[in-house]
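Note that one protein chain is taken out, while the other chains of the complex remain in position.
The block that comes next holds chain A.
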Amino acid sequence: MLLPRQTRLVLFLLSNLFFIPITFSLVEEQEQFTEELLLKPLPDRKVLSHFHFQSRAPPTASYGHHHRLFPKAIYQLVHKYRIREMELSFTQGRWNYERWGGFDPISSNNAKPPGVELWAVFDVPEHQVDAYWKNLTHTLSGLFCASINFLESSTTYAAPEWGFQPFTGSLRYGTLPREAVCTENLTPWLKLLPCRDKAGLSALLDRPSIYKGFYHSQQLHLISAEFKSGELDSGIILEQTLTVVLQPGAKRTGLAYFQPSWSMSSIFGRQITGKCVLAKSSNVFLQIDRDAVSELKDMWKEMSVNSDKMSKSLWSNPYFELSRAPDRIKEASSINSDSASILYEFFIQKCSKSESFDLGLTWKSSFVWSCPKAPLHATRFLMGSGNERGSIAISLRTTELNRRLMDADISEETCKLRVDIFQMVPWYVKVYYHTLLVFVDEKPQALTDVIERMHVSPSEDKVSPGLMELALKLPCGLNSAALTVEFSKGFLHIDEYPPDANQGFDIPSAVISFPRFNTRLHFPKDDSERSPVLSYTEVLLVPLTTPDFSMPYNVITITCTVFALYFGSLLNVLRRRVGEEERILKEKAANKKTGWISILLSKLFAKLRGRPSESPKSPASSSSLVSLKLLLKVVLVASVAVGWQIEFLELCGFERIDGEKFLDLPIEKVDMAALVSAGSEL
């Protein structure tokens, strides 16, 4: 299961790439706030901007519970709910793993499923975790103006064992894929920053321009060591990040296939007027991707520029130019290839009020590159049709990275690629876990060959969602792999349908992680913390059978009417005197002149009873009188109908011309739409 040596080397380099040596003295007991902004041009003519704010509070034991920078609300939250770690994200749009990359720390940590995702680890005994989670959802719901309180219900959250994060027992995970994200969620998030959006990097956050973007993810990550006993107490670390993918405005400089040139003021509509005075450091980074750099260097080589000049012209060269000189340039040198990404660093401390900081990037030449991708690209889709059954398929396709990494050791038999899949399914999608099939390179595989570890907790109706955690070991040289699992759709109680039930129901994103591949944030962090490469699949929309919601009353009414009819007729039959009724009927027939309808009826009844009818002899004259009456009635009904019709036509816009018996419709009053709709109705 070991990765080839070369792979590990590359990973090591990757992880070292963005490390900025800022030392944290452990003795130092001060609250700290740092702000950072990373800008990165994306291959598809967009710009990624990633805001990162970090607040640290020293441990309560030595510092007390009064803070001057750390937000009070978060401190109280951590203490009230005994949170060890928590992450809350609000996302709009979907991260495009193909184009925007899947192997860098931002895509692993900040690409989130649409809607709200919340997970938290509590430092309480296991039987209390659920209660704490429920209270936490309510508090967060109030704090962030979102309907996070819907995660309170035990059908919406799960307790992953190992597939999502390595905290057994005290971890809870829940998502709300349909939550809409907007400014009302951003404002409380900004309130947690000491300068809010009044000063510093957050002043760039112009609401219309950031919500106009293609992807918007706002996150809050909390790590607290307040309740750990015996370990080194590092206090509470609150990380707030905002990842936005924006399209720079059409400031065309020449050809259409050029990358668009942009500046901060053109993408945000604002400039940085100075750092937040409370921040310890306030930096802006600009990152050029590894592939882009190698592309550039190839071109440099062709132009035979010597290396000395090259380093000098890293920020101003024939291909692109930065609007101001960076304070520091970091370039990761690597042994096996000349590719490494470049990070330009700008310190905001230096700029003062008079001159605002506006970083711009101007492209002078066109070239294409691609972002580093995760070893496998994952998509998920639904199969089957109808309202009864279906199956979920997760398809993994290999990417260039994997191919490149694996090419060297393709012959080696032991090479395996480990993939963890975490999937939560709501209870009304009843998954048959025994139908799980795995295909590698389109050939079915025995589960025991491919699955290293598996944890399934089946859903319980109206109690808990289904949970599937899989650890796959796939051969390194694979082209594609697919998993399918069948399900049947359950029925919900009428109260359980959401207001827009016909839209369908969401299955939360599956989490695909590659635990052997690590990336690390380039923002200051200590060495031990490295996050695995992680990607989310699409949210699936399952249409369920939706009832007519007035049905219960209809059913009640119809059954009750049937019962009432039955009961009534039974009662009538019980108290009926057949002989007496017949006698009375006969007497009536003898006494009265009856119409032909009643004769007909009595004949019919008699036939039904199986007796010969004794029709009374009625004089012929009466029948002609009756038919005259009938004729009169028919005429009356017809005239009423005609009268109504004329009224109706008048309503439609026809006018009665005085003295004439015609209706006239002026040509300007003809309402074509009404006529067409009337025609279609007919």
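In the analysis below, a residue touches a chain if its C-beta (ideal position, glycine included) is under 8 Å from a C-beta of that chain, and two chains touch if they have at least 3 such contacts; residues count from 1.
As a convention for this text, contacts and distances are computed from a predicted model.
Selecting from "Apoptosis-inducing TAF9-like domain 1 family protein", "FERREDOXIN/ADRENODOXIN", "Nucleoporin seh1" or "Phosphatidylinositol-glycan biosynthesis class S protein", the unshown chain of this assembly corresponds to "Phosphatidylinositol-glycan biosynthesis class S protein" (UniProt protein name). Set against the missing chain, the residues A:M383, A:L541, A:L571 or A:L600 yield one that touches it, A:L571.
The residue from A:P208, A:P499 or A:G579 that touches the chain not shown here is A:G579.
Considering the complete assembly, chain A touches the hidden chain via residues 63-69, 71-73, 76-77, 79-80, 139, 143, 191, 194-196, 198-199, 274, 277-278, 352, 553, 556-557, 560-561, 563-565, 567-568, 571-572, 574-575, 577, 579.
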